[in-house]
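Missing here: one protein chain of the complex. Every other protein chain is in place.
For subunit A:
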Amino acid sequence: MTTTLPAYDEVVARYEPVIGLETHVELGTNTKMWCGCPTDFGGEPNTRVCPVCLGLPGSLPVANSAAIEATIRIGLALNCSIAQWCRFARKNYFYPDMPKNFQISQYDEPLCFDGYLDVEVDGELVRIGIERVHLEEDTGKTLHVGGATGRIHGATESLVDYNRAGIPLVEIVTKPIPGTGALAPEVARAYVTELRDVIRSLGVSDVRMEEGSLRCDVNTSLNLPGEEWGTRTETKNVNSLRSVERAVRSEMLRQASVLEAGGRITQETRHFHEDTGDTTPGRSKETATDYRYFPEPDLVPIAPDPAWVAELKAALPELPRLHRRRLQQAWGLSDADMQSVLNAGAVELIEQTVAAGASPAAARKWWLGELSRRANETGVELADIGATPAQVAELQGLVDAGKLNDKLARTVLEGVVAGEGSPTEIMTNRNLEVVSDTGALTAAVDEAIAANPAIADKVRSGKVAAAGALVGAVMKTTRGQADAQTVRTLILDRLNAQS
């Protein structure tokens, strides 16, 4: 079906969107949810497995208490109530990457429920209701071989890797989010971003969307003002923050075009395509599987001690939003400046650089300037650029001590990024230190005066500005390692001129 999509402005003028998000977060526990297998990303296929996570006959799960604690902490950070007693449940369906052909999850008794997360969009706070936070196990991965697209359709064979099977997975489900209007795509993105930051601040997951440790499904529906909410679709395969925003927008446009043409929306799962930015239909929910949930009989109920939950709550770190607000004030930044720090993903880097001794202004200068430029050029995340906050602070320390000037510091930083060592090591090894030995400098100055008698005469006669040419000559012979201000003073002294 080829249709011309309506303009976004027209869509939001006519329809009201309701969105909702289901986010899965792989916990960074040392071991899997029900067994002692390691959880590291990757690894040779089917090497991080045992009878339990392979679902071999006779094997039994034992719940990972670190995962339960992490889930409760996520729930508390999202202002949820924590269940005093709850159970795991089996979700039954057949799929080859699910070893037992049921997933141990939670059904009507989630560990955490009824919370919220405040996010900032365009300087305004939007409160996102949290329906539930529950704990379950991840599935293995199926690799379809021989098909054109890596999809099951057309594949000649399928390979299954169970390394991921049984990794603890937390599912966070929002309540429906109405009333965001044209901002719906941005709200969705802001929510996932904030959720990611909250979870990262708890230290319970590395929340990397590109590695799949944070995965997102986006629900979208449209309705006319004053009418009931429309039929929703669930968009999967949304694998980046940018995609979250694009997926909502694309689905709003698509649904509007269907509705405008007098059609109706099918309740279905849709797949987002990163390359085209649109969605295509997946399995229809009208033939939804009956998962036959029932309480998991192989596990005992979870009954977190309220006193322990209170301790966990008291020990929660500052919320990222509040933390950022405090940093902005400490660093003396305008909203716009803080926004550029955020956009560059540099908050923590600058914070750690300041903690290592640099001034906020200097830390910001390096991370948003030279290092951001290099990150953009090479297409890597700023945090992965190769320079650490400690190294940047050390570099700035050398500048502050007069050992490096700005130009030399940039050269040293290149060495740091290239992995040549610490700034001090690079400065020494590459002989980049500012020449401060005045004996050597005086010789260079005398040489420059001797080589440029006409200019020297001008300076002697009071045309101090002409000294710049001599400074340049000295800088050239010292390969830029002299401090320009020192050179200038020496020249003027030599020529008995006043600056």
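Convention: a contact is a pair of C-beta atoms (placed from the backbone, for glycine too) under 8 Å apart; a residue touches a chain by one contact, two chains touch by 3 or more; residues count from 1.
Keep in mind that, in the parts below, contacts and distances are computed from a predicted model.
Engineer: From the list "Carbon-monoxide dehydrogenase medium subunit", "NADH-quinone oxidoreductase", "Glutamyl-tRNA(Gln) amidotransferase subunit A" or "sn-glycerol-3-phosphate-binding periplasmic protein UgpB", give the UniProt name belonging to the chain omitted from this structure.
Structural biologist: Hidden chain, UniProt protein name: "Glutamyl-tRNA(Gln) amidotransferase subunit A".
Engineer: With the full complex in mind, choose from A:Val160, A:Leu202 or A:Leu241 the residue touching the hidden chain.
Structural biologist: A:Val160
Engineer: Which is it among A:Pro51, A:Gly263 or A:Pro281 that touches the chain not included here?
Structural biologist: Considering the complete complex, A:Pro51 is the one touching the chain left out.
Engineer: One chain is left out of this view; which of A:Val121, A:Leu183, A:Leu299 or A:Ala356 touches it in the full complex?
Structural biologist: Here the residue in touch with the unshown chain is A:Leu299.
Engineer: Contacts of subunit A with the missing chain: which residues?
Structural biologist: Residues in contact with the chain left out: 51, 54-63, 90, 92, 94, 96, 99-102, 158, 160, 290, 292-294, 297-300.
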